[in-house]
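Here the structure comes first, spelled out in structure tokens, and everything after it is commentary.
The complex is shown incomplete by one protein chain, all other protein chains being positioned as in the whole.
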Amino acid sequence: MFDKLKEECGVFGIWGAPEAANLTYLGLHALQHRGQEGAGIVSNDGVSLHMHKDLGLVGDIFGAKVLERLPGEAAIGHVRYSTAGGGGIKNAQPFAVQTSTCPLAIAHNGNLVNADSKRRLLEEQGAIFFSSSDTEVVLHLVARRPEAVLHERISAALREVDGAYSLLFMSDEQLIGVRDPHGFRPLILGKLKNAFVLASETCALDLIEAEYIREIEPGEMVVISKEGLQSLRPFEQVAAARCIFEHVYFARPDSVLFGQSVYATRTRLGAQLATEHPVEADLVIPVPDSGVPAAIGYAAASGIPFGMGLVRSHYVGRTFIEPSQSIRHFGVKLKLNALGNELKGKRVVVIDDSIVRGTTSRKIVKMLRNAGAKEVHLRISSPPTAWPCYYGIDTPTRQELIASSHSTDEITKYVTADSLGYLSTGGLHDAVGSRGEGYCDACFTGNYRVQFPKDEEKRSLRVLEA
Amino acid sequence: MFDKLKEECGVFGIWGAPEAANLTYLGLHALQHRGQEGAGIVSNDGVSLHMHKDLGLVGDIFGAKVLERLPGEAAIGHVRYSTAGGGGIKNAQPFAVQTSTCPLAIAHNGNLVNADSKRRLLEEQGAIFFSSSDTEVVLHLVARRPEAVLHERISAALREVDGAYSLLFMSDEQLIGVRDPHGFRPLILGKLKNAFVLASETCALDLIEAEYIREIEPGEMVVISKEGLQSLRPFEQVAAARCIFEHVYFARPDSVLFGQSVYATRTRLGAQLATEHPVEADLVIPVPDSGVPAAIGYAAASGIPFGMGLVRSHYVGRTFIEPSQSIRHFGVKLKLNALGNELKGKRVVVIDDSIVRGTTSRKIVKMLRNAGAKEVHLRISSPPTAWPCYYGIDTPTRQELIASSHSTDEITKYVTADSLGYLSTGGLHDAVGSRGEGYCDACFTGNYRVQFPKDEEKRSLRVLEA
Amino acid sequence: MFDKLKEECGVFGIWGAPEAANLTYLGLHALQHRGQEGAGIVSNDGVSLHMHKDLGLVGDIFGAKVLERLPGEAAIGHVRYSTAGGGGIKNAQPFAVQTSTCPLAIAHNGNLVNADSKRRLLEEQGAIFFSSSDTEVVLHLVARRPEAVLHERISAALREVDGAYSLLFMSDEQLIGVRDPHGFRPLILGKLKNAFVLASETCALDLIEAEYIREIEPGEMVVISKEGLQSLRPFEQVAAARCIFEHVYFARPDSVLFGQSVYATRTRLGAQLATEHPVEADLVIPVPDSGVPAAIGYAAASGIPFGMGLVRSHYVGRTFIEPSQSIRHFGVKLKLNALGNELKGKRVVVIDDSIVRGTTSRKIVKMLRNAGAKEVHLRISSPPTAWPCYYGIDTPTRQELIASSHSTDEITKYVTADSLGYLSTGGLHDAVGSRGEGYCDACFTGNYRVQFPKDEEKRSLRVLEA
Partner (left out) sequence: MFDKLKEECGVFGIWGAPEAANLTYLGLHALQHRGQEGAGIVSNDGVSLHMHKDLGLVGDIFGAKVLERLPGEAAIGHVRYSTAGGGGIKNAQPFAVQTSTCPLAIAHNGNLVNADSKRRLLEEQGAIFFSSSDTEVVLHLVARRPEAVLHERISAALREVDGAYSLLFMSDEQLIGVRDPHGFRPLILGKLKNAFVLASETCALDLIEAEYIREIEPGEMVVISKEGLQSLRPFEQVAAARCIFEHVYFARPDSVLFGQSVYATRTRLGAQLATEHPVEADLVIPVPDSGVPAAIGYAAASGIPFGMGLVRSHYVGRTFIEPSQSIRHFGVKLKLNALGNELKGKRVVVIDDSIVRGTTSRKIVKMLRNAGAKEVHLRISSPPTAWPCYYGIDTPTRQELIASSHSTDEITKYVTADSLGYLSTGGLHDAVGSRGEGYCDACFTGNYRVQFPKDEEKRSLRVLEA
């Protein structure tokens, strides 16, 4: 409903805990913001893998009865947001298959840039594909490797693919976590008593009261079994390219990401924004909920009072009936309402984290003006989003990204704001504390770290779910 | 899940608009915070009433197909929260019945204090009851009145009952809104082009872009028909007793209630609280979402920085599986997570709107301390809640209200806070701007405006839904 | 889907058995043929009544969890088929209400002919109606009676109404069964150990292994409580008028109805039909399943071999998608298929129990001919159905009953049979063994035993379910 980029997935795995499936369920619940289309859990009772997955939210898919049918002390889970063409239960993860040596499950956050060509090669060798997911390609590659040991088969297979992956594998004997050499997507390690936990974000640890140990490093593989945890470095080392947009918007503010508090980073983004784009005004308000930390930072740095000028409703379900007569800004109104009494006659700074197409920003500016705001100054706590992501984020095409073809002045006019200020790329890196290194900022700069096949026609699956 | 008082209902009605059921659906969506157990709509096509109601959330109950089967240019709707014993679809509103002169539907926010004795009398006269709702009593009384005109039958019937009611009635020819003489519960009037709208709160007008006209006055009845709107005063005038807790917690912050912005009132409550209970501290944080405005007010008045130390998840479904091993503060953890990096080593003022049993406050204080807070000072933007409500709010018994039997010192110890400060009753009235008049504050003072049958054993319905 | 008259209801009650709700569930399952639109059970734990009802089949509505919530050693249940206008959960039975003296549940098989005028009177006295059911009228009448004892209130109330009723009432203290003076609809008494059972048909006794005691007599009331069973005769005696169509079609063949085996009666109908309408033929086939016993009787009496020329599928669900291109006799084909090899070149006598509109018969005759039958002789084991039923059967209007306006010759032509023979009214009574007495045959003769208000406009309820 909102004009936001969409995270494509979250993963969670645990090894060595009674009620592993229950804990995975809680972990996925904490990661629900990373994907709301579907979810799945595969548990491991030491002999077989047990799988349940469906479309919907974690809390709706897993009831007590289903969780009882997921026995064992190890489990992996996945929440999924999917792009338009690739939806359906067929693509829901984890995938769990039988290979010659063991049953094997996989859960993937990221995106492989050479999956289509690999897939074509595999098909030519007689592989059959049940899904349209790039993750199925990894399973085929692993199953075909001759190495004797599972983690070596996985390492060898992953050396054949390029792109972004934070992956969990689980056989009957091991839980394996691995992060691509650039480390685009997050993956962290925790402990709950004697159990090891792997998760996309630390907020999943907090809910189950597991202890945060450390980030899985870019290019690192951890192999967890009854022998304990072994850390491996199966790939050539390259410069890290952690997704900076996780800090800007994706991650939950209560997570510690790439070693930094997300909330604190976002308040710094707001403070930096106040320095770069000051304005005389009476009130700083966030676009809730994601704009709140940056707005607090902006307010504190600028000395302008912080307040709530927009209230958000959290009851919006998935399908909502539109009235046929035109209610202005309808989609946005279902979620946001402006506080007339707060805004009337005021010069307002409204803080949002990003602008994708600009449609929602335009509606918000108009809503604020209708509510009586005298001036509306839009401030964005990241640079203009002008380039698509190929590493696991669902972005519109370049044409749809308003900042790819319009100047800030033009965007200001389009959203009808009195002024508009984006954070600079330098300011972003400063606030994140990266000094320009270790992060991927391709969506702002077009500086892609892993090449992707630009011209290659996307191979569409010809088996569709009805 | 949270230790909060529960609003019992919200009502919405519209007369004279195409797609009346659709607009009612949107209005109920905006009022969803007033009741999540069930919802219903009755539409009026000028000949018959058409009804649909079910348990669940508005967005789940009403799809496009159901709304198509609710034709007409008038409709009323209801969202319901029910007390333990009185749940079930049988008690879902609106009720719609056939009377001798017309089909009649009713939607009720409030609670009648003499419903049981009236019911007994009606039963003795041969009335049969399909529900355990006090609202069904009103329908029987109306149907038995001899007056020729519907609104006179309603007036006469309501003169027989005592208590709190903001009521909507709809026949095939009229929409009637009426508020009890004390005006305990809110009811407002709006216009959408030529259509009249009645709703519990103004936020329902905002969503459908209707204009706010005014409050329906305590003791006022409005009769809306094709002849237009007629305002009547069928009751003897008494001192108004608007529910002050609507300002403290129930109403949406974006509503204008009893003529005042709820958000602005809440920030004033916070400012007043800062004056009454100052403390040396490093950070003011709200218990989200309801504590946010008061925390902003407290921070501004005290000069202590405002921040988010607790993050709230909005994905919690209705039934959630508890893991069997004890996770500390589990229920609260599903909704709230503390931001360790923000809190570490800090003296924190945490602002909440009220304390009911104290269980959640205790968990929150411990969660903040576990996250590293050096001191935790709890500030409550209302006086101690020590008396049950008999006028439409679901309160625990006196025994369960921690403030009815414990001093502030004892509560401070129980919740393990370093200090605890409640707003004074005087401060509450000042912030609301009431100067002690026009409001019911019985839950804080025990000063009940309408007598209720204390000793009378509650007559329990002996027909239960399985 | 088939052109059959529809039974409107079945009832079941039990008093004095552990697991009363479970046994009622089984009893309703055995009575499912009497109504497939909805079902309900009210149990009695000695203090309160517990109710569950829904639309659908018995086996789908009642799972183990629901049955657990229906405690007590007494229960009544109801299966319902409803006429077009009167559907919906609102009209599902049993009804259970609170009256001044006790909670009271009711389940009804039959139809009151003066319900509308009684209802108008009640409305004028201030009664409100939640349903459009004639059964609700009975509840109001009972609740308004001044007599001290429940069964006297019921007797007095029923003396005010006319028509057909086999009724079960249950309070917290009693189970009462009553049959109208004419005894239109069946009601039988059984025993299961110390428990008494009341049911529409004996097949419900067989399933729970209860013993069949006797028919409840026309005009009899039985009052069952912890004191045992008391038989009363609250009405003036009139000539019995048991529904003869129960024998022809409605009752299950394994029931003993009005003291006679339904299966044996139907074979006698077939034998009598063979005497009245002999024909030279090669094969006697039934329209399955209802025509089977009469076809066996016809074959035995005529000496023509019996066989299955039509096979019936029992997998047809409630909603079935029609292909858009015209498949001949589509609706019938989903349920019936003709056996070409059996029929080819043969002269076939096909036995059905009745013809309502004639549409299905026409399709069946054509289907048989397409399958190769040389001659198709249709024989009907009852007289022409020419008059609507006002006593609890859902019949089309007179205009729609083909026999009300067409001669047998004309019907023969319409259904395209080589010959058509209906059983004579005399033959029907002979086969049933009634000698013309004790039975209502109004649907064949127009001889109505209870007058009904012909010209009175049906009072339509103006509160509809969406």
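Note that the chains take the letters A, B and C in the order they are written out, and that residue 1 is the start of every chain.
Note that in this section a contact is a pair of C-beta atoms (placed from the backbone, for glycine too) under 8 Å apart; a residue touches a chain by one contact, two chains touch by 3 or more.
Computed from a prediction, not measured in an experiment: that's the story for all the values here.
A.B. asks: Using the touch definition given at the top, which of the shown chains does the missing chain touch?
C.D. replies: A, C
A.B. asks: Looking at the whole complex, which of A:49, A:294 or A:365 touches the chain that is not displayed?
C.D. replies: Of the candidates A:49, A:294 or A:365, A:49 is in touch with the missing chain.
A.B. asks: For the chain not shown, which residue from C:185, C:252, C:369 or C:462 touches it across the whole complex?
C.D. replies: C:252
A.B. asks: What chain A residues would touch the chain not displayed?
C.D. replies: Chain A touches the chain not shown through residues 41, 43, 47-52, 66, 69-70, 95-100, 102-105, 120, 123-130, 139-140, 143-145, 172, 461-466.
A.B. asks: Touching residues of chain C against the unshown chain: what are they?
C.D. replies: Missing-chain contacts on chain C: residues 18-19, 22-23, 25-26, 29-30, 32-33, 57-60, 62-64, 67, 203, 206-209, 252-254, 256, 261, 263-264, 267, 292-293, 296, 299-300, 305-308, 311, 313-321, 323-325, 327-328, 333-334, 337-342.
By our rule, only the chains that are shown with their structure count from here on.
A.B. asks: Using mean CA coordinates as chain centres, what's the chain A-chain B distance in Å?
C.D. replies: 37
A.B. asks: Approximately how many whole Å separate the CA-defined centres of chain B and chain C?
C.D. replies: 49
A.B. asks: Residues of chain C touching 2+ other chains?
C.D. replies: none
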